[in-house]
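Removed: one protein chain of the complex. Kept in place: all other protein chains.
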Amino acid sequence: MTLRLRNLARALPALALGYVVARMFAGDVGGDGTLLDYLAIGTAQGAIYAFVALGYTMVYGVIRLINFAHGEFFMVGAFAGYFVLRDAGIEKLAWPQPWPLVASYAVALVAGALAAALLALLAEALCYRPIRKAGRIAALLTAVGLSLLLQNLARQWPPIGPTQRPWPAPRLWAAAADVPSPADGNYYEIRTFKSPSGESVDREKLVVAKGQRLTPANLQRLEALPGPQVFRKGELSPALVDRSIVLMLGLSTLVLWFLVQRTKTGKAMRAVSEDHAAARLMGVNVNRVIAATFFLGAFLAGLGGVAFCAKYGQVDPLSGFMPGLKAFIAAVVGGIGSIPGAVVGGLFLGVSENLFAAYVSTEWKDALAFVLLVAVLLSKPTGLLGRPYREKI
Amino acid sequence: MLVVEDLVVAYGAVEALHGVTLEVKAGEIVTLVGANGAGKTTTLRAVSGMVAPRAGRILFEGTSIGGVPSHRLVRRGLCHVPEGRRIFTALTVRENLELGAYTVRGHAEVATRLERVLALFPRLSERIAQPGGTLSGGEQQMLAIGRALMVRPRLLLLDEPSLGLAPLLVQEIFREIVRINRDEGVTILLVEQNAHLALSTAHRGYVLETGEIVLADDAKRLLEDPQVKAAYLGAG
Partner (left out) sequence: MLTLASEFQFSFLWLGEVAVGVVLYATLAASLNMVTGFGGMFSLGHHGFFAVGAYAAGWCATVMPAVEAGTPGALGVFLLSAAVAVLFAAAAGLLVGVPCLRLRGDYLAIATLAFGEIVRIVIQNTPALGGSLELNVPRLLMRPRGLEEVGDFRALFLGVGVVMLGLTLVVLRNVVRSAHGRAVVAVREDEIASELLGVPVTRYTVRAFVLGAAFAGLAGWFYAHYSGSIAPANFDMLVGIKILLIVVLGGLGSLTGTVLSAVVLVGIERLLLAGVFGEDAKRWMQVEYALVLILVMLLRPNGILGNRELSDFFRRRPAKGGVR
């Protein structure tokens, strides 16, 4: 009987999640403040936490390190995505809409993930590997230091800087000749100016406002330029973003599950997480496995970074801090070291935070995560899905 | 096959081995016996690259392997079954064995090796899908040895295979050790607390005392040696 109850306790949230996701994909979530709405938003936010929590949990699994800099990998990934979206011009591809947008987001996500992953490789080789033998406190403080370093480097580095930036709006490019007359929206072009210090700066300039007509002189000038010359500013519908995030998490989790359970490197990862020395005696290059773990974890964090900043419409050097901390809590709540635990913990935290904010209090929302953390640590330190932990000597 | 010359190993300021010299020839079972803390395990750990020697030479098949990391030595055919078995408890028996073949490329090859090991330890095939942690002590020891055999080692280092096992199981494990040596042609360097059992299994033996070799002879003659009898075999 108790066994059945436990199964029920597991099945119910899964069913509820399935129901919410199904309604999201059916397009029933309208942003009108219903319970379903908050559940859907919470699921999407939780999915982002899950992306980041996966990296925490994997790294903790193999080297028992709380990688505080993981939130900064997330931030660096977000910025890489930001620069791709802003400057790469993939949206200019002469494909029918929305494919140029889809392509630009795909490239931005991959670029963000790769930037974060490469940074993680570098950090592992330069900081974490030399410190591994010096004890846990030293390793944790190194991670804290790395987190501070990356945050502040980003603030000081001119292309990023300390200010918050709006996330680039999707640009729907068109040939000047195709602009209807009168125009169906504001159309802009990119003009290059010389700044007083002599650098060239790209600025958006309105060519024709909604309901106006394009002047013949402008049309002539623009048509002489190559490719699509003018664009409208689109916007990502929140429902679409949420759906994409949930879909991405589903796919990533499947791929990750396959990698960890079915591939040789995955098995080596699980072996290393149990016993470094024994894995080494089986011919496993432990350093390489650890590097691979960092790579994978940060790759997911990079994806999460781009998704998070696209969802909330802004990015700055501190973007990684709070989501990083929350995701870390999610990892602990789910059971640090456990991959399904990270996903469950992330979703749980995202949903409960949003429900709390909606029905109890927005001011105390941030405290909820920490209280939840303490509660889980005290009642079941290994988390919802964690294995009982043994202190290693 | 394995030559160790004047091996010195230290943990921090404490020297554990003060110049150990020994040799293992191809096809032999050689055993290291000695009291707790004599340096038996440290010798194995140095040979398999788990600790770096401070001085001395270790030659495996004629080339020096001092300071080569363990995972490279596995590729060269040297495999170490550590003390306490150290199987992966969260991985299934099959996954444990497959990890033994980590250095092997090709599914077919892994499958044949798996079949062979399972033929050697039929008990493991009954437990193939179970997590390693659910096995009994004897089964875990079989798994640890089987996992090492997946490497197809030319030299197998065995550390205390009898540790914590019931006497009947110990006999079974040692029968397997002899079989592996005889039928599979694996050279074995065996460290064992139970000196009588070790010396009756091995061809030759070394007696280690506080980090130094004090006796080296045929295993049979060591069994008869009055000094060894007095100190390690518990008979006058």
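Residue numbering begins at 1 within each chain, and the chains themselves are lettered A and B in the order written.
What we mean here is this: a contact is a pair of C-beta atoms (placed from the backbone, for glycine too) under 8 Å apart; a residue touches a chain by one contact, two chains touch by 3 or more.
Small disclaimer: the values here were computed from a predicted structure and weren't measured.
The chain not shown here makes contact, within the complete complex, with A. The omitted chain makes contact with just one of the residues A:Ala134, A:Ala177, A:Val201 or A:Leu251: A:Ala134.
Considering the whole complex, the residue from A:Leu35, A:Val144 or A:Ala177 that touches the absent chain is A:Val144. Touching the missing chain, out of A:Gln156, A:Ser237, A:Gln261 or A:Gln314, is residue A:Gln156. The chain not shown here touches chain A at positions 64, 66, 127, 130-131, 134-142, 144-149, 151-153, 155-156, 325, 328-329, 332, 363-364, 366-367, 370-371, 373-374, 377-378, 381, 391.
The definition used in the following text is that only the chains that are shown with their structure count from here on.
Centre-to-centre separation of chain A and chain B, using mean CA positions: 48 Å. By the touch criterion stated above, chain A contacts chain B in their complex at residues 264, 267-268, 270-271, 274-275, 277-286, 387.
Chain B makes touch with chain A in their complex at residues 48, 50, 69-71, 74-75, 79-82, 86-91, 95, 98-100, 102-103, 147, 151.
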